[in-house]
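With one protein chain withheld, the remaining protein chains of the complex are depicted in position.
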Amino acid sequence: MDAITLIEAVNLALASEMARDESILVFGEDVGLNGGVFRATDGLHAKFGDDRVMDTPLAEAMIAGLSVGLAAQGFKPVPEIQFMGFVFPAFNQIATAAARMRNRTRGRLSQPMTIRMPYGGGIHAPEHHSESTEALFAHIPGLKVVIPSNPTRAYGLLLAALRDPDPVLFLEPKRVYRLVKHEVEDNGEAFPLETCFIDREGDDITLVSWGAMMHETLLAATELEKDGVTVDVIDVATIAPMDMGTIFESVRKTGRLVIVQEAPRSGGIGSEIAAEVAEHEIMSLLAPIGRVAGYDTVMPYAKLEGQYMPSVERILEEARRILDFS
Amino acid sequence: MKTAASFEIGYQQYLDENAKPVNDLPAFARDEKSLMQMYADMQFLRVLDKRAVGMQRIGKMRTYPSSLGQEAVGIGAGGALNEDDVVIPYYRGTGMMLSHYIHAHEILLYWGGDERGTCYKDERAGQDFPIAVPIATQILHAAGVATAIKLRGEKRCVMTEIGEGGTSEGEFYEGLNVAGIWNLPMVTIVNNNQWAISVPSARQTKAQTYAQKALAAGVDCLQVDGNDIIAVRDAARQAVEKARNGGGPTLIEAICYRLGDHTTADDASRYHDPEVAKAAREREPVKRLGDYLLSLGNIKQKDLDAVEDAAKDKVEEEVALYFDQLENHPQKAADMFDYLYAELPEKTRPQREEAIRREGK
Partner (left out) sequence: MSKFLLPDLGEGLPDAEIVKWLVKEGDQITAGDDMVEMSTAKAVVEVPAPFTGTVTKLYGQPGDVIDTGNPLIEITGDGEEAPIEALAEDTPADTDEVAKEAAIEVAAPTSAGHEVFRLPDLGEGLPDAEIVQWLVQEGAEVTAGDTMVEMSTAKAVVEVPAPHSGIITRMHGGPGDVIKTGHPLVEFATGGGTAPKTSAVPEKSAKSADAATVVGAVMVGNTVEKESAVSGDGMKAGPAARALARKMKLDLSGLKGSGKDGEITLADVRAGAENPSASAAPVAATSAPLDLKIGPAARALADGLGLDLSLVTPTGARGTVSKRDVLVAARGMIAGNGGAVVPVVAPGTVMGTVMGAVSTAKGVKAMPKVRAYASQKGVDLSRVKGTGPIGNISIDDVNAALKGDFAVTTAAPSATYQLPPRTALVSGEPEKLIGPRRVMAQAMSKARDEVVKTSIFDEADIAAWVPGSDVTARIMRAIIAGCMIEPAVNAWYNSETGEKTTHKSVHLGVAVDSPRGLFVPVIQEAETKSGPELRAVLNTRRGAITDGSIKPADMSGATITLSNFGMIAGRFATPIVVPPEVAIIGIGGLFEKLVMDEKGIANHRMIPVSLTFDHRACTGGEAARFLGAMLADLRLPN
């Protein structure tokens, strides 16, 4: 078993499932011969040919709209939107067609598609290439939003997305595309969606995050452990629909919760988690719910990016504030 | 300066404004029975629209878009489809939908606010889409379905429709572009009824014709007289055959006039020129075909009236079905949740329970 990066795990899952399921089509800009600008679809065109791996013209709405038609016809489109910053023209098709086709035809037509896109900041890219707008999609009923945080999860969750009968947005945190390697076995086992993953167990405080921020969150947990604090670290993974049960159970145990997100603070997924915990587990809380998030500003250009992104220090500060409360 | 490219847009008409043939009619149009069927189909649509608008005025129907004056476009094009072709209609696509096994009462249910209207019970309409509300999104859906057909190597095509105003949308161009470059089996009908709500065609685009927009994508195109159902049907049949046989996409611009309001929520008298509208009424398609049929000598006015009466009866049957579904078997609160995903997420189940608990209160 080779140790592979997250992007290689995406590639592995795609190749693996495309061999099993002929209805899967991969298309988008530069995904064919070039293998994708991040090499996510490397080698797929050579393996599966023109009819299953297609380079499209440069038109995101078209890519998404095509997926709607193909999915209604029984294919499993796996389009790539090259960057989340470019998804907005496709947003129309995703929100007005893909999300609701099953509902408006009362189950007659469905949309088993997986839309992949790299998202998030931290690679010093030009403007518009670093946003985290997962909350916009999570807010639309009928969609699912899945974010892997490491190569193992990228493989298992992507398989699950590919097999899901409903439209899934598979957001890949590009900052950690190659940061870490895992030994991933190509065993075709899909991970469960709508389920959180627990990466560390402890009694004193719960840290919840997803995507690239899991990296910083786990580093913060290690620091806290040096102070004798034990930490429950939870990876949400499926942002919508979210598994609240695991988070509730953890808060019941620790009484303290800090949510870490790269996306802007207001109206983000952290807000939803905080509201749910306050509603259902108020009696378990020993301190207010803390949030570490990006600022409510436009994502800065590369020079200021480092000041925007939540760091291990910011997480530690917030965690300690919550630990020390009352 | 050399000429890099030049173009010509063809215009097709068989019956002129006075219902006189200006060209040899195609074979199907020399068959009176076939013409009578087309007449009956247009009448059904007209009667249905009138009934629906009437229902809306008395609170029995929500916003409804009538096809008054444009019946030849939807019925003309839609009637060229085969059972196994796929329809991706636009919001004023009633004629095309009726032509492809979608029931009138289903259309009424949709506009009446009931999702069961897009269930499409007839198997032959099983792959057809619901109407597209966001303008021009249907063009890309059609391209997607056409891509599926092409990948599977099937002998089928997709037909879609859009108003001339809709052709200003980006997704229209994106759809045509990919249809052209991927040679998709797709027939796009542009219903140029001269009005995009209150915006007249003259202010919609600088292009001389809407058809020529297809040329920008390298797609074959032509104009037809949208008031002449024979012209529409003929062009559509050819385009459908071509697409089904791997010949690629076609765009047909059908020119007519929107005699009614944009929808029941609109008042066209605010912006229609009454003289222009009056003249348009003289050219309208049902009258044109009717006049032509009368001119053949075998069919009398009473026969045409009988067709209208028969249409009224059939429409009443459909209206009855509509009311029965809507009022005697209304949907339940749980229906809001049960078709959202293949399996309702756990997080949402308490909301479903709450909605059921509150039902009817």
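A and B are the chain letters, set down in written order, and residue numbers restart from 1 in every chain.
The rule is simple: contacts are C-beta pairs under 8 Å (C-beta built on N, C-alpha and C of every residue); 3 or more make two chains touch, one makes a residue touch a chain.
These figures come from a predicted structure and were not determined experimentally.
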For the full complex, can you list every visible chain touched by the one that's not shown? A
Full-complex contact with the absent chain, from A:Asp55, A:Asp186, A:Glu225 or A:Glu249: A:Glu249
Among listed residues A:Ile198, A:Ala275 or A:Val298, the absent chain is touched only by A:Ile198
Suppose we count only contacts with the excluded chain; which residues of chain A make the list? 3, 37-39, 82-83, 122-126, 129, 150, 152-153, 156, 174-175, 177-183, 187, 189-192, 194-201, 215-216, 219, 235, 237, 243, 245-246, 248-249, 252, 255, 282-287, 302-306, 309, 311-313, 325-326
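Keep in mind that, in the parts below, only the chains that are shown with their structure count from here on.
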How far is the middle of chain A from the middle of chain B, if each middle is the mean of its Cα atoms, in Å? 40
Provide the residue numbers of chain A that touch chain B in the complex, in ascending order. 25, 51, 56-57, 59, 61-62, 64-75, 77, 89, 92-93, 96-97, 101-110, 141-142, 144, 164-166, 194, 241-245
Provide the residue numbers of chain B that touch chain A in the complex, in ascending order. 88, 115-116, 118-120, 126-127, 129-130, 132-134, 137, 139-149, 151, 170-171, 174-175, 177-178, 181, 335, 339-342, 345-348
